[in-house]
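Okay, here's the structure, questions in a sec.
Every protein chain of the complex appears in place save one, which is left out.
The block that comes next holds subunit A.
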Amino acid sequence: MKKRSSILRYTLAVGVGAVLASQSLQAKESVKVGVLHSLSGTMAISETSLRDVLLFTFDEINANGGVLGKKIEPIVVDGASDWPLFAEKAEQLLVKDNVSVTFGCWTSVSRKSVLPVYEKHNSLLFYPVQYEGEEMSPNIFYTAEAVNQQAIPAVDFLLEEGYKKFYLIGTDYVYPQTTNLVLFEYLKSKGIPVQNIGGGLRKDSKGAVISAGNYTPFGHSDFQQIISEISKFAASGDACVINTINGDSNVPFFKEFAASGLKSEDCPVVSFSISEDEFRSLPSKDLVGHLGCWTYFMSIDSPTNKKFKADFQTWLTKTNVPGIVKEGRVTCSPMVLSYNGVYLWKAAVEKAGTFDPVKVMEALKSGVSFDGPGGTVTSQKNHHLTKTVYIGETLENGQFEVVETLKDVVGEPFLKGTFK
């Protein structure tokens, strides 16, 4: 029986040993950067695209001489759609690998999970996906769309188009809840009466609105009742739907919507969580004519975007990183915001003359610019970006046709309570 206990000791020794030994030698001529996305689990379908575009960007930069003469050495880890694991992996990147910067996270909860880690180690994270705002960590730079770079321009567009009734529907988590609360205040400030804002309101004991809109749980699939409510709401012919439903639930939502006879000409749906990449798993024919709003569309007709798309496709055919899907790949806003993030970091490092995260953040706050595929982006003091906002109409092929372009929209994270 002695051998068994030695097996355990061996296991423990190997465990501790592996962990200690992973503080491997650091190459002098390269700079380590972390890539922290879910490559498995429920978020993998969205987040692997960001890993791919990040690796492409690093290769592109390395081919052009790197950053401050050093090659970028990416350390890719899998957050596995597991939020405590995100925090663990983030700390591993910082403590074991000493990465200079991390590009990562998609969901708000993953960002909330790693935030204390980046603050504790005073390091730097670039966050690329549209989010609810109400946050400005000194250690996070948000290349993401703030609510006023997506939801508010979309509503402005619909107001201009003459729509007078707005139905709010979303998945029950913090991004839809916050966005809709901001939109509720915004619509009221634009003179839309409360009864023309559909989806229901919840008030606290003093009568203040604490939640606006209709919310479904994650993975919800029965939209019959909600659609019949929308049908009634839209009977007047001047209604539209603001959709913050997340992920797969959009499939039954749009199927039910189309089946009920509602048309995009009468009652358009503007969605904030559906980009070109999501159409890989969504039936785009149900969404034709409905709207999307992002700070990048694949269909943007500019030389920078053409080059970006072509280079990415070329890279896909050449890369030998395991697990990369090579066929039918598209580009979308979160991908471009990841791409922009890397270049902004590079520009900030070059401006600061060092990889030190604190100094790089200072350089970012002082304002650096990059001419990205979606137009020029400039970093702001408030850790967000000034960028161009596009509103697009969904086409049969899962692309968007740009119908409105708003230049130089300043990202603003704190909006709740600002529209009176």
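The rule is short, and it goes like this: a residue touches a chain if its C-beta (ideal position, glycine included) is under 8 Å from a C-beta of that chain, and two chains touch if they have at least 3 such contacts; residues count from 1.
Assume contacts and distances are computed from a predicted model.
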Should one name the undisplayed chain from "VWA containing CoxE family protein", "Urea ABC transporter permease subunit UrtC", "Anti-sigma factor antagonist" or "Cytochrome b" using UniProt, the answer is "Urea ABC transporter permease subunit UrtC"
Filtering A:Leu85, A:Cys105 or A:Leu415 for touch with the omitted chain leaves A:Leu85
The one residue from A:Lys120, A:Lys190 or A:Lys307 touching the chain left out of view is A:Lys120
Touch with the missing chain holds, among A:Ser40, A:Gln313, A:Thr378 or A:Gln399, for A:Ser40
Touch assignment to the omitted chain, from A:Leu68, A:Ile210 or A:Val403, lands on A:Ile210
Note that subunit A touches the absent chain at residues 1-5, 7-9, 11-12, 15-16, 18-20, 22, 39-40, 76-80, 82-85, 87-89, 91-92, 95, 108-109, 112-113, 115-117, 120, 134-135, 172-174, 177-178, 202-204, 206, 208-211, 215, 217-218, 321-323
